[in-house]
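Some chains omitted; the rest stay in position.
Chain IDs A, B and C follow the sequence of writing; residue 1 opens each chain.
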Amino acid sequence: MSRCPHTLNYHAMAPHPVVELTSEASWNLIEDRFTPYGKETLAKLVYFLQDEILPSVKLAHAQLPKDPVQRWKTVIPVIEELKVKARKLGLWNLFLSKTHYPEHGVPLTNVEYAVMAEILGRGGHLASEAVNCSAPDTGNMEVIARYGSPEQQKKWLVPLLNGEIRSAFAMTERFVSSSDARNIKTSIKREGDEIVINGHKWWISGAGDPRTKLHLVMGKSDPDNANVYQQQSVVIVPADAPGVKIIRPMEIFGYDDAPEGHCEVIYENVRVPVGNLVLGWGRGFEIIQGRLGPGRIHHCMRSIGAASRALDLMIERVTDPTRNTFDKFLYQHGTVVAEIARSRAEIESARLLVMSAALQIDKQRAKGALKEIGIAKFVVPAMACGVVDRAMQAYGAEGLSQDQELASMFAQLRTLRLADGPDEVHIQQVGQRELKRAPGLHKRAAELKEKEFAVLSKAGIKAHL
Amino acid sequence: MSRCPHTLNYHAMAPHPVVELTSEASWNLIEDRFTPYGKETLAKLVYFLQDEILPSVKLAHAQLPKDPVQRWKTVIPVIEELKVKARKLGLWNLFLSKTHYPEHGVPLTNVEYAVMAEILGRGGHLASEAVNCSAPDTGNMEVIARYGSPEQQKKWLVPLLNGEIRSAFAMTERFVSSSDARNIKTSIKREGDEIVINGHKWWISGAGDPRTKLHLVMGKSDPDNANVYQQQSVVIVPADAPGVKIIRPMEIFGYDDAPEGHCEVIYENVRVPVGNLVLGWGRGFEIIQGRLGPGRIHHCMRSIGAASRALDLMIERVTDPTRNTFDKFLYQHGTVVAEIARSRAEIESARLLVMSAALQIDKQRAKGALKEIGIAKFVVPAMACGVVDRAMQAYGAEGLSQDQELASMFAQLRTLRLADGPDEVHIQQVGQRELKRAPGLHKRAAELKEKEFAVLSKAGIKAHL
Amino acid sequence: MSRCPHTLNYHAMAPHPVVELTSEASWNLIEDRFTPYGKETLAKLVYFLQDEILPSVKLAHAQLPKDPVQRWKTVIPVIEELKVKARKLGLWNLFLSKTHYPEHGVPLTNVEYAVMAEILGRGGHLASEAVNCSAPDTGNMEVIARYGSPEQQKKWLVPLLNGEIRSAFAMTERFVSSSDARNIKTSIKREGDEIVINGHKWWISGAGDPRTKLHLVMGKSDPDNANVYQQQSVVIVPADAPGVKIIRPMEIFGYDDAPEGHCEVIYENVRVPVGNLVLGWGRGFEIIQGRLGPGRIHHCMRSIGAASRALDLMIERVTDPTRNTFDKFLYQHGTVVAEIARSRAEIESARLLVMSAALQIDKQRAKGALKEIGIAKFVVPAMACGVVDRAMQAYGAEGLSQDQELASMFAQLRTLRLADGPDEVHIQQVGQRELKRAPGLHKRAAELKEKEFAVLSKAGIKAHL
């Protein structure tokens, strides 16, 4: 193994690569929750990011044709090369924790993967894809690993785990407020040995990719069920099934995110075998609930990585002597130093929030960490948008352009304030959860008042009512 | 003229169209500063926006090819049609005030045009171009009208005023911090009867447009002049002069803003006759100073129009019964009503700030309104970004997409926090201007202390030191 | 009158005193709405503030005993002296507009008084009281002037207008959420020729003052009335009536605001003649509605005066050479200049908001200005708290202490975010008012869609649905 520097003992490496890329204090807080394997993997990942991923970002960009048709038919070569290298290094499927997925998972906890997700977040989409940890494949693999039949796992999960194919998750619908999943209208009906799907979806990430071979489609199989949470089912639809129509790519601030894309898709009388039903009739809601927990934390940690990268870029710019104005460095003007300090403080506290949520998931599963996940979900992407916005401002117009990664970073982060529930939903849920403490607080307040009264009476003082 | 409803008496129109599109209270504040002509023109503009411009936005979009080459060779037909209609209605060159440009201007004050600019801001780029009031042509026309020779005016100003050609203003340079204009490196040298230009510019708005026939190029003609404000000159460069190389369009977020664009341009040994020098050698700084004053206010008012439009869209969405979630209208959830109230308050106060600045320009010219212009410049675009951001959030992912105008509106507004000086520069200037009040304040404080002491002494009370 | 410099022609005064104390641009916006009398009065007020009121603040403080009993029995001598001077100068009852109160009012519009209220706001409580424009007397005088019987006016209004007595307004109740006025519990019953009042109020401003001779008490006279807005009545209660019990002064952040105070008051079987009923049985709600409109604007303008004063103090401090740290002026550190710029921008826009509301009241009465009043109400006090907070920070611990006026200014301003309805109520009302525009917006959007479709069809383009 002497050829590969990434197998060096983690502690021997200097300078400490994680501390450099995250923060010494937050590392200290969770270092002893890392196994030797976790540390080794993290160290490899850091080097892989710096040596392989980041230097390839511009090439990946260049290998994507500008032509509006061709760009959707392209498999970007450098990504496939990076995937081969990553897998050889054992940097593969890091998101899938052995604890929850004994068969296919890697021996990493949520806390461990959280730190790695921050590192990945510095490399954008390319980094996550290179190590086979990119949405929506991650959630889809979790779904099939947890709920899929052996046949489904063999046919779809294995090639996904191998990074041979990609996948889409089709939930959001056009003309429907999908932050309330009960509004979904796509119809899923059994006809003999087949399931017939009809629906109009959009924002289907991955649907544009030539490598995508399946869509997990959520729809209503029992729309009249009295229990509104048992009306839905999830079906696996081959991407090339007749009736699957990719209408157009949706754009985010002008970006089409080809070749993956976020497409508008119509399912018109699509027929699949009944064996493609996942888990069982009426269990769609259960499936999407299970799909969302840790994934949100991973998005948050990647956002923190992005924000950290943006802050680094900002510091580079404001200390660049070729950018002086009025005989001063940019950082010597106005509020720049204060904005850097605030950004640093916000990144540190956001990271701690997400780490705390990740640990809570490790201890109590996602269900016992809903408050922490909810807080992270509404705090972190908004925070990251703010940090990136400040960095853009420091770069002037260049910061908004294709010459810097900041504007596309902002666009990605901005979607996270909506994806998996808009900020507002999470804010309300966290607030409502707090309100549940009210009875306990009223009880304690009543007890306190009683004791207070006793203490005052004993001292001969008449309490003001 | 009975065919044209726009000549109807302004006061007879119901419902009051300006009040509907701006606000009754702010209209009341400045109504009596409008001449009958101003009111008439405003009324026409409102109808023209609603009847002609807004219904044409999607068509203009559709008429722009997606092909990355063709889109830069296109003159969008509907824009040219709208220009013809607008001119017939007298909605033409409204930005050019007769007060300052007696020959070519229209009889409107800054206050009057400010209100119209807000209306235009609701129609985006299309609206401004339809009435020949779009940057950078506006500023360029002002420059040539004020500083150009009769020959220059005849050759360039007249077709610009007629909307027959377009133009670019080339100041910002690549690899240079251009918020300090003294950093500019482009070389402008006289060689015999010619001027030779060499430089590397970018963010040259309009340079991509096939109709653009001239660039106003700012560069250094006397880089060793002890007075750093006399080193620069401005030259008119025909767009098709040999050596003018359009390198690429810069993108803002993912938008290229074709066909106008914001291009990277290299001027390589470009030669023009000496007669193309504007105003005189070493007077470039003077020219750009004069160019920036009222233009900033116009940008601000358009931003307010954009924010108003965004708020309208937000209200439409949150009251749309087809968008209900959890059996409630969107507006019945969480903080939506409060965000609408805050947006309204911010729009109202921003409008008042800009109106106050416009009036100050009318009374004291731009020089006497620097404080007001500076405040508007750093308050308004940031405010508008915030309002649009809330509206995007209400629309979910659709709000970030090409199906709504919000995301591109955000991108445009975001550039205004950088164009004509980043927010930070204006904040510092306004702050420094406040500090100039210090001597007066110290003097008054000393007088007060003296009187205070006298009052206390007279009352027999020893002042605590 | 040659003895009095305040009768000098306003325009002859240099430097322009109002512009110095407010802002040139906002003055320009409303100058031509001032009558010569208005300008004259404003000029006198400015000089009176600087020459008489501000130098007396410390003396007024010193003349108030620290003893917890004596301070509530004190009439501060310098205030009474200032009142005599003010009245001689014609600076008296400026809040009472002749337009609405032809008999007792002064010939000033709301816009004119708004500017004066800002000036008064720089002098704190002392200034308002010196010119007989201090709450709650102002509102009480308006009530009795508008709704009182001739006997009530003779007995109570005349001495109030003369500044001979003071008054209290008793609405807020202990143990009751009084932001919903319908919750009020105080009982007002007729028994023969008498009215019997029983209730438990608090935060009764003025109730502590030895000069206070009457309380206007709001209570329920008809609690079972089906119309919840006709259950209430207002009665004049002499301050010395048997059964009126001042329980204790309420404190605001540690301040008791003696001698006026904000007291807890119990009315226990208080009996007054039926002639003390104001306006009529069941008309209490109508009375308090009428009482609140313009008063809110006056509070807002005083807040702007306070904020302006705080900003002046901040500028004085950060430019004070004796306060240098690390060899720099305070303003040369960190974000100080930016905070000053932001404060200036916030003050300017807040002033414009209130002026616009005041003008709207002049044009449409308070009812037609509810949006503008509501916006001002939730924007201005919060803004002023923020500006004062920054100024406190610049002064260090001294800024929080009795040696500067900032901390008590903050406490006063903080109450204004609650008085006359908490911010939240006004935010909701402004938001709801915006939502009322929804039907119009939906209608216009539908029309636009139709036109858009026609335009696209005509051009042979099939609109994307």
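As a convention for this text, a residue touches a chain if its C-beta (ideal position, glycine included) is under 8 Å from a C-beta of that chain, and two chains touch if they have at least 3 such contacts.
Treat the numbers as computed from the prediction; the structure is a model and nothing was measured.
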Report the copy count for the entire assembly; 3 chains are displayed in place. 4
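What we mean here is this: only the chains that are shown with their structure count from here on.
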Could you find the two chains linked by the most C-beta contact pairs? B-C
Compare the two sides of the chain A and chain C interface and say whether they are made mostly of the same residue numbers, over half shared, or of different ones. same
Centre-to-centre distance between chain C and chain B (centres being mean Cα positions), rounded to whole Å: 38
Based only on mean CA positions, could you tell me how far chain A sits from chain C in angstrom? 50
I need the residues of chain C touching at least two other chains; which ones are they? 337-338
Chain A residues touching chain C in their complex are 248, 334-335, 337-338, 464
Touching residues of chain C toward chain B in the complex: what are they? 20, 24-26, 28-29, 50-51, 54-59, 62-63, 78, 311-312, 315-316, 318-320, 331, 336-342, 344-345, 348-350, 352-353, 355-357, 359-360, 363, 369, 371-372, 375, 378-379, 424, 427-428, 430-432, 434-435, 437-438, 440-442, 444-445, 448, 451-452, 454-456, 459, 461, 463
Note which residues of chain B are touching chain A in the complex, please. 66-68, 172, 175, 177-180, 183, 203, 250-256, 262, 322-326, 330, 333-336, 392-393, 396-397, 400-403, 407-408, 410-411, 414-415, 417-419, 422-424, 427-428
